[in-house]
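All protein chains of the complex are present and in place, except for one that has been dropped.
After this line comes chain A, so read on.
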Amino acid sequence: MAKRIDVSGLSAFYGAHKAIDDISMTVEPRSVTAFIGPSGCGKSTFLRTLNRMHEVTPGGRVEGKVLLDDENLYGPGVDPVSVRRTVGMVFQRPNPFPTMSIYENVAAGLRLNGTRVRKSELDAVVEKSLQGANLWKEVKDRLDKPGAGLSGGQQQRLCIARAIAVEPQVLLMDEPCSALDPISTLAIEDLIGELKERFTIVIVTHNMQQAARVSDRTAFFNLAGVGQPGRLVEIDETARIFSNPSVQATEDYISGRFG
């Protein structure tokens, strides 16, 4: 179910501009890894290289290797479409398909690539995914209503349900709570704690308390200056990063001395 990610020597570019430089790290399966760092340090760009979403931006280009267990996502002949089925993603702003019902939103991924799924089977997956996203109780009586009619927090959990419905190995989350109120945020954080039993989770967050609350390991990214590429400063156990980091810059950032 959950796979390990091994990144080595990864750089990403927007045209001629280098956005992140030479990043290597390991992400453990069935755990939550948080990426923190100041704006523009490339943590979101790096996250998007892990499911080959970076290259859909015009001019987006990647060098280096990302191994999912033993398979290089950037190897020759690897289809980015199948990579994205294996590595799911949840975005900063909840983005359910506005013209689809709640049910259709969750089922959207399963109906892709010409896959024919029996109705009873689809019903089961939709229920399981919504339960997995802690949303089933709230929506089970209105599955045919538009997904866009839910509250922001519910929409984000709907997006999580949609992402886990296709049974990915890894779930990437790009600041999933930054558009949500504190109560919805708490609901998502609880959910992340449950989901890590089944998936490898990587979360980008601007909220350091959130990183401390939900993650097992934390990676700190920084950039040397404006226009410079972002770098990985260090990655370690979350408890250690927040109490006794090995790099001074991390401690400065955590304690609010810059950034």
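The rule we apply is simple: a residue touches a chain if its C-beta (ideal position, glycine included) is under 8 Å from a C-beta of that chain, and two chains touch if they have at least 3 such contacts; residues count from 1.
As a working rule, contacts and distances are computed from a predicted model.
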Listed names "Phenylalanine--tRNA ligase alpha subunit", "Phosphate transport system permease protein", "Lactate utilization protein B" or "Carboxyltransferase domain-containing protein", matching UniProt entry of the absent chain: "Phosphate transport system permease protein"
Residue touching the undisplayed chain, where the options are A:S11, A:T33 or A:N51: A:N51
Residue among A:G109, A:G132, A:G153 or A:P245 touching the omitted chain: A:G109
Residue among A:I20, A:L73, A:V166 or A:I201 that touches the chain left out of view: A:V166
Candidates A:V81, A:A224 or A:A239 - the one touching the absent chain: A:V81
Positions on chain A where the hidden chain makes contact: 51, 53, 56, 58, 81-82, 84-85, 88-89, 91, 93, 95-100, 108-109, 112-113, 159, 162-163, 166
